[in-house]
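Heads up, one of the protein chains got dropped from this complex, but the rest are sitting where they should.
Coming up: chain A.
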Amino acid sequence: CAVSGEKNLAEIVKKNKVVVFMKGTPAQPMCGFSNAVVQILRMHGVDNYASYNVLEDQELRQGVKAFSNWPTIPQVFFNGEFVGGCDILLQMHQNGDLVEELQKLGIRS
């Protein structure tokens, strides 16, 4: 199914509190950076987030980059807002911002 239109993406990122576009799946990440995001979320007890595998859908892969104006994968969204990629999530994890942001979503880490 084509989910790559900008309008569709705007809906997709709002459907779940936490949405991740990655290479592979949380059970089987296909790239170290995507794996890092999965591990960080796991550490904070975030398990039921929506993840989309961009390797299975080239249109989605390009579409999400255009939608967020961000050149790389993985991409993380909280409450429909673009948060960042792997480096940003890692730094938020290290400086404590991630705990705060997750609390705003009603998720306790």
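Everything that follows uses one rule, which is that contacts are C-beta pairs under 8 Å (C-beta built on N, C-alpha and C of every residue); 3 or more make two chains touch, one makes a residue touch a chain; residues count from 1.
Criterion: contacts and distances are computed from a predicted model.
Missing chain, UniProt protein name: "BolA family member 2B", from among "BolA family member 2B", "Cytoplasmic tRNA 2-thiolation protein 1", "Translin" or "Thioredoxin domain-containing protein". Interface residues of chain A with the unshown chain, by the touch rule above, are 33, 69-72, 82-88, 91-92.
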